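The complex is shown incomplete by one protein chain, all other protein chains being positioned as in the whole.
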Amino acid sequence: MLPIVVALDVAFMRESLPALGEAAWVTVQMSGLAVGFGLVAGCILGSLRAIGPVGVQTPIQWFVNVVRGVPPLVHIAIIYFALPRVGLFLNEFWTGVAALTAIAAGYEVEIVRSALQSIDRGQMEAALSVGMSEGMALRWILLPQAIKRMLPPLTNELANVIKASSLLSVISVNELTKVGNDLIFENFVVAEVLIPVAALYLIIVSVLSLLSRYLEERVFAVP
Amino acid sequence: MQPLLKVSNLCKNYGSTTAVEDANFELGKGEQLVILGASGSGKSSLLRCINYLEKPSRGTIWLDGQTIGGHHNSEGTWIPDTEAELVRKRRDIGMVFQNFNLFAHLSALDNIAIGPRKVLKCPKSECRSLARALLQKVHLDRHADKYPSQLSGGEQQRVAIARALAMNPKLLLCDEPTSALDPRLTHDVLQVMQELAAEGIAMIVVTHEIGFARKIARTVMYLEKGRIVETGPVSDFFARPAREQTRQFLSYVM
Partner (left out) sequence: MDFPFLLRTLPKLWSPLQVTIAVSLVSLGLGFALGIFLGLLRVAIADWLPMRLAIDAYVWLVRGTPIIVQIYAAFFLLPRIGIQLPLFWVGVVALTFNSVGYQIEIVRAAVESISIGQREAARAMGMSEGMTLRSILLPQAVQRMIPPLTNELSNLVKASSVLSAIALFELHKASNAIAASTYKYVEVLVLQALLYFVVIQSLSWVARYLETRVFAFDGELAIEREQVAMVRA
C-alpha cells in the first residue's frame, strides 16, 4: 500500500478535484430527485399496501419483490433500453434519474408501509370514530405521524441511492464514477483518481448516515 | 317513543370463538347504560360492533331509526353500506377508548377541532372556538396547546371525551375509559362523565367502576361469555342481583 501513497501525483489530484466535485454534485442531484420521485410512488403504493384491499396488496408486494430481486444494474439497462422503445427520449441525466427512481421506489414502498404499520391501530380507530373515512384518516392522521418515522430510513435510502448512482457510469451518465473513470483512462493514473472519488462518496454517505442517526434519535427521543 | 338505539340478535364471532352471542337491548334518548362483566366477557366487542369498528357477524343495529352497516331493501334483502355511508353514520356515534388514542401529532385543541374541521368542513375559527368551549367543559382550558405526550392519562382521556363530543354525537360509547388510569386520575374523568350524564347525553359505558356505574347509569347490563345474562335498573341490580355469578362478580369488584 505504501508505495502507492508515496508516489501520489498531488498536483494532478488538485487539478482534477473541481471536475470531480462537480460530478459529485450531479450525483447528489440525481439521487435526491430519484428519492423524491420514489417517495411519491412509495406513499401511494405503500399506503395501499398498508391499508388497501387485499387484492391490491399482493400485486404491490410482487412489485416490491421484483424491484428488490433484480440487480440495480439490470434496472438501469432496462430503463436505458426500454424508455426509447416506448417513445420516451430522455437525456442522460433524466435517464439516470428514471433508473434510480425505479431502484428507489421498491424500497421506499417498504419504508412507507412499515412506518404506517408502526403507528398504533388505535389512531385509525379514533379517526374513524370521529367520522373520518380511511382516506381522510390516512391523509390527516396516519401520514403526518408516519412521515417523522420515515425520515431516518429515507435519509439512509438516499445514501444507498447515491451509492447505486455510481452504476450509471455504465450508461455514460456524467456522475462521479464516470468522470473518475474518464480521468483514469485519459491520464493513466489510478490511485490519484480512486482516492478522491472514494473520499467524496464517503463524505456524502457519512453525512447522510449521521443525519439519519441524528433524526432517529431526535425524532424518537421526544415522545 | 322510538328508542335512540336498538340492538337485536347481535352476534360477533372471531373464527370459531364467539365474542358476543345474541345481544338484544334498547337505549332511550338521554339515557345511560353501563355494561359490566369480567374481562374477556365480550363487553368491548359488543361496544365496537355498535359503531362498526368491528363488523358484527349477525344482527341489526338501529340508531335513531336508521340501521347501521347497511339496510334492508323493499324485498327484505340486506344491502351493506358503502364505505362512505358507513363513515357518515359513524359521525353520530362518538367513541372514547381505553387507551385514549389521541392523535399524537396534534395539540389538545387540534385533536378536538380536527373532526369538525376535516369531516364537517367547518370554518377554522369556528372549529377552534368550539374546541375551546369543549376544553372548558372538561376543565382543561389551560392545556389547549399541549401535545398528548405532555398530558397526564386523566387529562388525555378528558381531551378524548371532548374530541368525541365535538362531532355532536347522538350517542357516546366509552370503552373502559378509566381502566388505564391510576385511581388518583380516575376521579376527574368520572366527574366529567357524570356531568355529561346529567346533561342528558346518551352513553354506553363499559367499566369496572361499580361506584361510578351506580351514579350515572339508569340501567346496568351484565355480560358473561358473550351473553347478556342480566339487565336491570341500577338499584335492583346492585341490591338484589338475580344470579349467583353476578353476586360473585359484584362481591369481587366492590
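First chain written, first letter: the chains are A and B, and each begins at residue 1.
The working rule: a contact is a pair of C-beta atoms (placed from the backbone, for glycine too) under 8 Å apart; a residue touches a chain by one contact, two chains touch by 3 or more.
These figures come from a predicted structure and were not determined experimentally.
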- Going by the touch rule at the top, give the shown chains the omitted chain contacts. A
- Query: Who touches the missing chain here, A:Met124, A:Val197 or A:Leu215?
  - Reply: A:Val197
- Task: For the chain that got dropped from the picture, name the residues of chain A it touches.
- Result: 1, 3-4, 65-66, 68-74, 77-78, 81-82, 85, 162-167, 169-170, 177, 180-181, 184, 190-191, 194, 197-198, 201-202, 205-206, 209
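Everything below uses one rule, namely that only the chains that are shown with their structure count from here on.
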- Item | Distance from the mean Cα position of chain B to that of chain A, given in whole angstrom | 46
- Task: Over in the complex, which chain B residues touch chain A? Could you list them?
- Result: 51, 53, 83-84, 87-88, 90-91, 93-95, 97, 99, 101-105, 114-115, 118-120, 149, 160, 163-164, 166-167
- Message: Help me check something: in the complex, which residues belonging to chain A touch chain B?
- Response: 120, 122-123, 125-134, 136, 140-141, 144-145, 148, 222-223
